[in-house]
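Of the protein chains in this complex, one is absent; all others appear in place.
For chain A:
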Amino acid sequence: MKALGARSAFYVGFVVGTCSLYLLLSQVGFTRNLGSRKNEAHVKSLLEMIEEENKNWKKERSALFNLNHPHHTGEDGKLADALYKRVRILCWVMTGPANLEKKARHVKATWSRHCNIVVFISSVDNPDFPTVGLNTKEGRDQLYWKTIRAFHYVMEKHGDEADWFLKADDDTYVIVDNLRWILASHSPEDPLYFGRRFKPYVKQGYMSGGAGYVLSKEALRRFVEGFRTKVCTHTTSVEDLAMGQCLEKVGVVAGDSRDTLQRETFHPFVPESHLTGTFPKTFWYWNYCYYPIVQGPQCCSDLAVSFHYMDSSHMYLLEYYTYHLRAFGYKHRYQPSEPNISNAPVPDKMEIGDSEQKHGVEAQEGEKQSPELNEKS
């Protein structure tokens, strides 16, 4: 009896020992290991991020200058590179302190990498991000003030460093390469602006703010001059309408941004809405669009330029669809014509980031380029 009792006590003790130590280990030892490993991975990815950013961006005067026009493995980006040099775009993004982490950060990580220069406009200066603070408050009623000040700011600080000036929201996704395709056949010395054209209130129409719009250098000059001579003033906080009214007054022409099949390129909503949604007949959109609305697949050009109301995951998704995912060997139905490169002189004075860019440029010089692009001033 006693021996049996001792033996079973031994077995019970063995089982209890195993189980309790197992539980103890899984609670304390292993999870701590896992925890620290996770932290390590997180720190590592932050360091990687910072390293990446230093290679590709030059932060100067609160703007980001793109050193490397992003390339994808296995692609031939010669044509895109040529346009990058020829059609210099400064992108300014309307954001605010509350949205830097939620929204602006993803703009920085995705489409803005294809702009020549990026400026993030906020109400507060932030030298790290970097953002420019423009002595305004936040809120919808400040939109036109921010816009006016932003355009004045980029004119003053970067007027000579770009040919076209794009305004976008921090929830707009822009395919800058396609914007260059549209702009390449126009001269930045002409007073022009492009976007998603709306028809009410302004005779020649105005461009939707959310879908983004782009001014030529001459258009920007006239806008700034208009405020100096008080031809333009702060009339309303409805930013896009006010812009349209001012630009019409100073003789800037509202352009047609549609592709060669008359399909829209700038879009005020997310891709789903345009491709699959049916807007109800009473929706304001029907009365606003300058050109006839097409629902379904022909709503949108293959060379779409922008979509709006894009949250962070949507932006990364569109980045994947645009620049990464493809059908191997597929010959696209729509073969866009090469733009008639305007006869504007190639800028011979390249700005900051020049020395790094030159290496890329020299590599291109030896390769075959179309005759128009080789014109020297």
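The criterion applied here is as follows: a contact is a pair of C-beta atoms (placed from the backbone, for glycine too) under 8 Å apart; a residue touches a chain by one contact, two chains touch by 3 or more; residues count from 1.
In the analysis below, contacts and distances are computed from a predicted model.
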Among "C1GALT1-specific chaperone 1", "Large ribosomal subunit protein bL32m", "Protein cornichon-like" or "AP-1 complex subunit gamma", UniProt-listed name of the chain not shown: "C1GALT1-specific chaperone 1"
Option touching the unshown chain, where A:V12, A:V231 or A:I293 are the choices: A:V12
Interface with the unshown chain - residue positions in chain A: 2, 5-7, 9-22, 25, 45-46, 48-49, 52, 72, 74-83, 109-110, 114, 175, 177-178, 180-181, 271-272, 275-276, 296-298, 300, 302-304, 312-314, 316-334, 336
